[in-house]
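Sharing a structure here in structure tokens format.
The complex is shown incomplete by one protein chain, all other protein chains being positioned as in the whole.
For subunit A:
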């Protein structure tokens, strides 16, 4: 076991964890933050995407011990004082979800990407989200939502 301290969505947690515990399981089962999904388990699908120090990462391919001392943001930590993040609003307004399973990962990957490129075109967005699968195939509205959010934050 190993003691870790992480800041998740603005709250500092300290836990003893087994080194092989994956970050996604720590978030879901340790902290009960079930907004982060388990999808493919192989770092392909992006359902488990969270922000590590502000950058998108796949929490199924990271051990919780690697996050020791770092800041994690999950979809449940994106809002500020009850107000949705512009990306959440954009997903809502564009109906950028069907079953919703990929949505947390899509939103976090998009938030991370707009920090790198605040003015993406449609192709940029599609490429930036290549590691996030929507098995409902609802990409059309997802891309529209990211375009709307980009327009608002740039």
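The rule is simple: a contact is a pair of C-beta atoms (placed from the backbone, for glycine too) under 8 Å apart; a residue touches a chain by one contact, two chains touch by 3 or more; residues count from 1.
Note that contacts and distances are computed from a predicted model.
The complex includes a chain that is not drawn, and of the options "Molybdenum transport system permease", "3-isopropylmalate dehydratase large subunit", "Aerobic carbon monoxide dehydrogenase (Quinone), medium chain" or "Sarcosine oxidase subunit gamma" the UniProt name matching it is "Aerobic carbon monoxide dehydrogenase (Quinone), medium chain". Note that of A:37, A:107 or A:128, the residue touching the chain absent from this view is A:128.
Of A:31, A:62, A:75 or A:102, it is A:62 that touches the chain left out of the display. Those residues of subunit A that touch the chain absent from the view are 2, 18-20, 22, 41-44, 46, 49, 52, 55-58, 61-63, 65-66, 109, 112-113, 116, 128, 130-132.
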